[in-house]
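Removed from the display is one protein chain of the complex; every other protein chain stays in position.
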Amino acid sequence: MFSRIMVANRGEIALRIIRACREMGIETVAICSKSDKNAMYLKQADIPVCIGPSDAEGSYLNIPGIISAAEITDIEAIHPGYGFLSEVSHFAEVCESSKIIFIGPKSEVLKKLGNKTEARKIAIANKIPVVPGSESVVKSQQQALDVAHMIGYPVIIKASSGGGGRGMRVAHNDISLVNSLAVAQREAEAAFKDPSIYIEKYIEDTRHVEVQIFGDNYGNIIHLGERDCTLQRRHQKLIEESPSPHISERLREEMCKAAIKIAKAVNYTNAGTVEFLVDKLGNFYFIEVNTRLQVEHPVTEMVTGIDLVKQQIRIAYGERLNIKQKRVRPRGVAIECRINAEDPQNGFRPNPGKITLYNPPGGRGVRVDSHVYSGYEIPPYYDSMISKLIVYQKTREEAIACMKRALKEYIIEGVKTTIPLNLELIAHPQFASGNINTNFVENLLAKNQH
Amino acid sequence: MFSRIMVANRGEIALRIIRACREMGIETVAICSKSDKNAMYLKQADIPVCIGPSDAEGSYLNIPGIISAAEITDIEAIHPGYGFLSEVSHFAEVCESSKIIFIGPKSEVLKKLGNKTEARKIAIANKIPVVPGSESVVKSQQQALDVAHMIGYPVIIKASSGGGGRGMRVAHNDISLVNSLAVAQREAEAAFKDPSIYIEKYIEDTRHVEVQIFGDNYGNIIHLGERDCTLQRRHQKLIEESPSPHISERLREEMCKAAIKIAKAVNYTNAGTVEFLVDKLGNFYFIEVNTRLQVEHPVTEMVTGIDLVKQQIRIAYGERLNIKQKRVRPRGVAIECRINAEDPQNGFRPNPGKITLYNPPGGRGVRVDSHVYSGYEIPPYYDSMISKLIVYQKTREEAIACMKRALKEYIIEGVKTTIPLNLELIAHPQFASGNINTNFVENLLAKNQH
Amino acid sequence: MSIIDKVKQLISIMNENKLSEIEIQEDVTKIRIKKGEVGYIHTASSTTIPSVYPQQLEQKNSVQVLPKENENFVEIISPMVGTFYRANAPGADPCVNVGDFVNDETVVCIIEAMKIMNEVKAEMAGEIIDVYVNDGEAVEYGQSLFRVKPSTK
Partner (left out) sequence: MSIIDKVKQLISIMNENKLSEIEIQEDVTKIRIKKGEVGYIHTASSTTIPSVYPQQLEQKNSVQVLPKENENFVEIISPMVGTFYRANAPGADPCVNVGDFVNDETVVCIIEAMKIMNEVKAEMAGEIIDVYVNDGEAVEYGQSLFRVKPSTK
């Protein structure tokens, strides 16, 4: 096994990876920016290295800085977490050429699947249903209009290099399409340094279901069941669960089979997630592959009993998958709520600042993945997610009851958080019924304002 | 189901029971003493009632006060937790005559099993092996010497009404027996208001293994496997785990069968624990039945997936046991460390005071049962246990690694705790090997002093 | 040494050593002194203590001295949990009314606990200023029952 690896991320996911390494007896090098230098979770790492200033460009996205830190600390592999450089094929390439193992898929797989138009082509070639739309990047306004007329409104404009729900816009007619097009391109340029966009049929009343896949370096690929991430706000996931309450056993099997087909088509290695939309008739459509660990990976860990991060590390080291597909038998129900430091009264604006009192819930069935504590200062430079609250129970009803009591117990003073929103969502009878779609949160918020 | 129950306890176990009730939709009345009045966990209860002054006599042991509070708050049942009144048959009697359901066995069962000499007789009558010793209370010094000579030294003196390891003394010869006898009686009188003591053969190099049992009101009795509590200091449990690393499958089955036999002999209802000693040859001896929830119940919850507190409440309400014996299939390994506010440098003297910073560990496989938080003032009047840290993993090796990293993460500033001791024990190669006995901790501490 | 003398001595130690805060506790005696100078940055004492923190004020008996704004009043507090009755028997007159003068031995109310009627005595001399609890209401241990203006000796 590796004797020392680098964690090229921050916050809860850095802590998550450090925890796995400690349990495996692997030393960790944790990089940090100037403003994270004194974060308590870094004390769990064996070697913390400050690599740059607060802005992510100079630190967590600073490839030369990271590689330089890797060289001076003599590490064997880098775990990129999620976000930041985790899906940047160039970073994986640099690692490969520096003889550092990138804990994730090979750089050429990142490149292939990172471009959504490419990924879509792979799906089509493998007879996986996709949402009708432009087969490739839309280059002109006229081409966009042609595609929209062919597939019919509403349509959704997406950034080719996008992710995490950013850079998406829905258009209901020619005028809004023309307007949105320019804005979407500018946003894509700003966010991903790539203005390419594509257009898809916008499917209403959809559920978001994704399949966790895992491949080793010897061609073995398995799935670890699905996660339901239908509860979103502006395409940002809020609450995730496994199993999905929306799909039949037959649909689940079909989607898992489709996920493995795509993974095999690209010789996928390490952890990945194949995302699908499911409409109310039970049709499913491939959207994209997330070529990294997901924020919501703990729900899969709870129902399968498998530690995804340890598995990633073992596979990156060259071990064979030691789990046979038929031995993956998810049991029970897991739900995750993302706790963001955001002010729901102010359009969910990030609310950095000092946490004056922090008291996480505990007890049976409760898992908290968080790097914060009483006195922690949330820096204003990064993501607003400060905690993931995961519950695990035998039935969905019990899981909802457990989440409700855990959210009520959760005390975070000093900054505004999404705990009250999560509580409202989890306690909503429509959530309990499972009969929700991806617009549920926004419709509810709009209703609350009247 | 009950609509409102009272939690007649404090601290982590009160919070544990309140959590179960919240998840079941049952309202809770939480009693407290004056010095617990502002404890944060009480905010999780629907109705907190201050029933007396700080000393336990006037509050948590104050039966009239508790029943009076029960009457004014109109509750249907009382959960006594562990310690305090949980095994006091008179309290169960008062509840019964006040038409309040006592969540535990019937008062006559408490009385029968609460007296260890009686319990021993029941075991003998049911052909369960017991430790050789006085068949009943030892009334005179001469009788004590006679018993000791008959069974041979070393012997152990125990309080008939004792529990939690208090009131026990080992004697290796006539002189130490005579001396210990008087002290043990005085201690028993002070602690339990009952000076009765009995004498047993002291079995060296023993393991402490206990079986969790559960009975309903319709004669159904099952076991939920065993817990190993060999790691003790002065007969106080420090680390517990399930399954036991000490026993063979055959021994496990025999002990579980014996536990059920005893439970059936007294028509046992609700949760209980049958404690055994196991010697190095694999012989087991019945010690006693704890007629209540145990501190270490979470390890059984982790490996069986059963919520013991919810199960207690359901059975007390009159539901039938909905678990068949053959469907109880413990899987994985759970370990619990008790975190006490004690100063290891000062003979483990309780160390009450203000917790200036509290940051519990989290992440995969970690459960924390604790009522404390940053700023909590540990009152000097009660037990020094402030937290239970439980881990759950597939294998014992992984569980130990997880406990190690969780203990290292655990930050409690302001008071001295047993975290460093737990860390030393859990990291000890002898603990990993499983080859320890009940004297392991004391031998280690003695060695550390040299 | 009286407590005031102690405080004075501590202050001179503070001045000599340029201390901003001092806190001592000896048995049941506790002294805490803090200095704030203009321009000084200092805590608003308990500002950093969240509202949820326990305040441990033990009551040794059933009489409670009220804080600053009511310095001239004391309270009779409940010595047990139970049901509060103003009179000895249903329909009877209340044991005491506002304006009544009480002394150590005056029974001011009844608290029923487990069907037993417990008389609560004033344990002080003074005038009843206010009755906080209505007849038949539940009270907990330590709850304020009456406000009393103590007789000046």
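Labels for the chains are A, B and C, by order of writing; each one numbers its residues from 1.
Keep this in mind: a residue touches a chain if its C-beta (ideal position, glycine included) is under 8 Å from a C-beta of that chain, and two chains touch if they have at least 3 such contacts.
All values derive from a computational prediction rather than experimental measurement.
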Selected residue (touches chain absent from view) among C:7, C:92 or C:107: C:7
Residue in contact with the excluded chain [from A:5, A:20 or A:51]: A:51
Hidden partner chain, residues of chain C it touches: 2-4, 7-8, 11, 14-15, 21, 23, 25, 28-38, 41-45, 47-48, 57-60, 65, 71
Contact footprint on chain A, counting only the chain that is left out: 34-40, 43, 49-54, 59, 64-65, 67-69, 71-73, 373, 375-377, 379
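Note that only the chains that are shown with their structure count from here on.
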Farthest chain relative to chain C (centres taken as mean CA coordinates): A
Gap in Å, rounded to a whole number, between the CA centres of chain C and chain B: 38
Rounded Å distance between chain A and chain C, as computed from the means of their C-alpha atoms: 56
Distance between chain centroids, defined by C-alpha means - chain A, chain B (Å): 43
For chain A, residues contacting two or more additional chains: 357, 411
For chain C, residues that touch 2 or more chains besides their own: 50, 52
